[in-house]
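Right, I'll just put the structure down here and ask away after.
Apart from one protein chain that is not included, each protein chain of the complex appears where it belongs.
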Amino acid sequence: MSGNSIGKIFTVTTFGSSHGDALGAVIDGCPAGLELSAQDLQNELNKRRPGTSQITTSRNEKDQVKIVSGIFEGKTDGTPITALVYNADMDSTAYENIKNNPRPGHGDYTWKTRYGTYDYRGGGRGSGRVTIGHVIGGAVAKKLLKTLNIKVISHVTQVGKIKAKPVDIQKLETNIIQNTVRCADLEAAGKMEAEIIVSKEAGDSIGGIVETVVLNSPAGLGDPVFGKIDAELAGALMGIGSVKGVEIGLGFKSAELKGSQMNDEFLIENDTIKTRTNHSGGILGGITTGMPINIRMAVKPTPSISLKQKTVDTNSMEPTEILIQGRHDPCICPRITPVAEATVSMVLVDQLIRAGYIDPCKL
Amino acid sequence: MSGNSIGKIFTVTTFGSSHGDALGAVIDGCPAGLELSAQDLQNELNKRRPGTSQITTSRNEKDQVKIVSGIFEGKTDGTPITALVYNADMDSTAYENIKNNPRPGHGDYTWKTRYGTYDYRGGGRGSGRVTIGHVIGGAVAKKLLKTLNIKVISHVTQVGKIKAKPVDIQKLETNIIQNTVRCADLEAAGKMEAEIIVSKEAGDSIGGIVETVVLNSPAGLGDPVFGKIDAELAGALMGIGSVKGVEIGLGFKSAELKGSQMNDEFLIENDTIKTRTNHSGGILGGITTGMPINIRMAVKPTPSISLKQKTVDTNSMEPTEILIQGRHDPCICPRITPVAEATVSMVLVDQLIRAGYIDPCKL
Amino acid sequence: MSGNSIGKIFTVTTFGSSHGDALGAVIDGCPAGLELSAQDLQNELNKRRPGTSQITTSRNEKDQVKIVSGIFEGKTDGTPITALVYNADMDSTAYENIKNNPRPGHGDYTWKTRYGTYDYRGGGRGSGRVTIGHVIGGAVAKKLLKTLNIKVISHVTQVGKIKAKPVDIQKLETNIIQNTVRCADLEAAGKMEAEIIVSKEAGDSIGGIVETVVLNSPAGLGDPVFGKIDAELAGALMGIGSVKGVEIGLGFKSAELKGSQMNDEFLIENDTIKTRTNHSGGILGGITTGMPINIRMAVKPTPSISLKQKTVDTNSMEPTEILIQGRHDPCICPRITPVAEATVSMVLVDQLIRAGYIDPCKL
Partner (left out) sequence: MSGNSIGKIFTVTTFGSSHGDALGAVIDGCPAGLELSAQDLQNELNKRRPGTSQITTSRNEKDQVKIVSGIFEGKTDGTPITALVYNADMDSTAYENIKNNPRPGHGDYTWKTRYGTYDYRGGGRGSGRVTIGHVIGGAVAKKLLKTLNIKVISHVTQVGKIKAKPVDIQKLETNIIQNTVRCADLEAAGKMEAEIIVSKEAGDSIGGIVETVVLNSPAGLGDPVFGKIDAELAGALMGIGSVKGVEIGLGFKSAELKGSQMNDEFLIENDTIKTRTNHSGGILGGITTGMPINIRMAVKPTPSISLKQKTVDTNSMEPTEILIQGRHDPCICPRITPVAEATVSMVLVDQLIRAGYIDPCKL
């Protein structure tokens, strides 16, 4: 399995680049019998679609998805599901004159070093548009999770120095759809939007934190020693462009604590073993406890900014300056939320099949 | 590949548990022609060996390693290298009376949920002793890295609330061997040791942060989109017991920054493209830049503490209390340092082979 | 990696079914810098295209291929190559009335048992049309092999009881294009064509043997113990629909021989170690010797015949009879030749990368 596939049994292979013909995914290992339509995929893709508000890039892509294989009479039939989104609103001219000048904070230089070539147009396959593949795979995964009543919700908890207050887990979904920044603390949401606009107007960008929560996951998911569910989740999320850190439960805060503060005591509630607190974030020994899983990602500020930056010319090997044009999100966090949901969903489904919770052949 | 293997081409499979007969690893995919002796493995194992100072567990294991396959005339011959460490100083009695009482913060409950059974003696395969397998695999990886002059160094940067000051990267190695806590800031090291002893004497434990640095890594390592080197490193490190967070470069700090603050400008130094700063931690677009890689792990306080804790009895399904005896490290950070080095080394070697830097068959 | 992918590093994932929208493949792990056009794929697809002679099915598919990702400025760029063929000449009516009557010799019954559902139209993904994916993947592999001057040639050596005489390996290519049955012994070719037409006119079908030869393979390919090159080739070829046996070198004949007859003696020719005979078929100990590789596949007669056959009704669970209409090849051998070439080429390229003969990142 080369680098563009994720999952051992529920395997999603993605393809495509920013300014190529199409982007998409092949989902292999989905059991037969799941109702699935292009609309299911479209609903998720619409959540990450650009051009929908003032705080996202002005590139206007409909991101219309088409399924070309794997569905028979409205249901999955056990064969690979392939879905495509054709690129439409491409403008490569902005990239032509910087093709030998690697953009700071981007993968231009490293991709070219590795492959000896680089599709510089819009970042090629290093672009955020590749997450269309994640979202397609995640949309199928989410439909499978729904059969088990498992929910995966992402929200923005920090933008720059503005931090959201904790919000009751049951209110997350209803709150985040009320603002473009997808923050569940509505008061903070307003400040975040303002902060993003300020950054944008200064030609700059801003970082933030995204949290993903999983509700109703059964206990017992995770395949130690190297396939632990926290390992797989962290790996998958760190692989999303711009993510520089991942933490689970109390995360980095746990470094400061005593064991007596950190440990979650066990108790019995409705004949089920639970933990009183959930400092572990729903995972102990790499296996789920049945408590909510929560993961936070540190998202760096968008590397594409409209300010002059120093770089080099890889042909002449001389220093030079670069002024990036193109169209970009001033803060990636809101648009990472559906991608994080998709990514977590794919990992979960793969683990659910590997643990026997989902039949690998048919529902 | 099931859950106890790591690596696609350089594949390490580990086995064994705390109170079973033996622990060990099979290393498959190591090119032939590498000089390798049991002593090479022993040197690394000695770094994680327990019972060596006041701040580690009093379990006294020699952890003598034996290689039983894969070496011919002092060199690897391309066939799987198998190495074993037999358990010696086992005392299972401390665990007998708590076998139905899952220890808070441990994997007892989740492992039993998953497998229907659990080797409760010393944590079974959930024990920190399984990292013997990591260290064996990592020792072979390190010898391969040495042929490319790549160095992997781990050090403790925080214990509880005591934070080390930044230390010049060239001084890390010489400084950390001067103290049992493996902190490069010698002044902080003393305070950390004191803090650990205080926690231990209170029957409690304490968390911390471990940083791993990679020097002299070539640019071009990393296999996008799902095999990015930061994704694989983060996944592998999060899988080490007690790690609750992983960050690369500026990590969570980048959430607060503007793009103009975060981006690393490119420059030319000795005909090589470098970055002026290294906020990205040596990785852009999931591929190494050639700058030092740096990763930090949040390590939770050891869950085994000597204070009474609330738990449940899984037989009677009644609440109960537990007092853990056994022998434990009051702070896991120092002993995680060699494990983190090993883990990073295994990931690096696998990526180096996948990128063509190491011949897959023979040196 | 689920069931629709082949290859560890050069990984080809195929999708699509007989009467779905499209068939195709994603090729992941192809190094950057390879010149590749849709025409390269089309040339190979044309060799397996139906409707081209009296002895193939009358289904008339243009099988026009389109590449939608992975190519930049006429060359591969290291990202996944995706190519699609849309189905055009579909006629599902012939299948409607037999959808609960599994066709003898086909996978209808077994697929339905496994997945609980089955796209009965044209055999769904059990159809021979899925080999479009093989051929696309193989076409990319062949272009890589060409850079190493490695040739893969398939020809038909038997149809029914008519056996071709051995033909000099250098004449294979020029001879097989002179007849529709792709047999290098031109005299036998005529008899085979006649035999196929006789079978067709009788409403029946006929089996045969296809041989694939690899020229100029380097010595040293093969990844023992479970990734031996003969193991991977045999597995991949047995997976082609209708193949019921695979043999290498002297194959089943070796069962009758003495060691003194079977063993290939070594000799030196132009400073290179070779074997005087090549009974081993170019593979010893699971690793190539550098001599030509030769493999033969037993191909069963097409299961779709126009004669009445006994089967069952899976709804009523009563015996019934079936008369298959649709359009079918009376002998699959000629059309398996490009598929076998493609399959062998994919396996070879994966092994060549794994053995360091092809750089995994860039040419």
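Order of writing sets the chain letters: A, B and C. Residues in each chain are counted from 1.
Methods note: a contact is a pair of C-beta atoms (placed from the backbone, for glycine too) under 8 Å apart; a residue touches a chain by one contact, two chains touch by 3 or more.
Quick caveat: nothing in here was measured; it's all calculated off a predicted structure.
Among the residues A:148, A:186 or A:355, only A:355 touches the chain that is left out of the figure. For the options B:21, B:89 or B:187, the residue in contact with the chain missing from this view is B:21. Of the options C:148, C:169 or C:284, the residue whose C-beta touches the omitted chain is C:284. The missing chain, though absent from the display, is touched by one residue of C:4, C:18 or C:337; that residue is C:4. One of C:38, C:169, C:197 or C:298 touches the chain omitted from the figure, and that residue is C:298. Within chain B, the residues in touch with the undisplayed chain are 1-5, 7-11, 13-17, 20-24, 26, 28-29, 31-33, 67-73, 75, 77-82, 84, 86, 111, 114-119, 124-125, 361-362. By the touch criterion stated above, the residues of chain C touching the omitted chain are 1-6, 8, 14, 102, 104-111, 113-114, 125-126, 130, 133, 158, 160-161, 199, 202, 204-209, 219-228, 230-239, 241, 244-268, 271, 273, 275-276, 280-281, 283-290, 298-305, 307, 309-312, 314, 317-319, 355.
Within the entire complex, the positions of chain A that touch the omitted partner chain are 8-9, 79, 220, 224, 354-356, 359-361.
By definition in this document, only the chains that are shown with their structure count from here on.
Annotation: 39 Å between the Cα-based centres of chain A and chain C. Each of residues 1-5, 8, 14, 111, 114, 125 in chain A touches at least two other chains.
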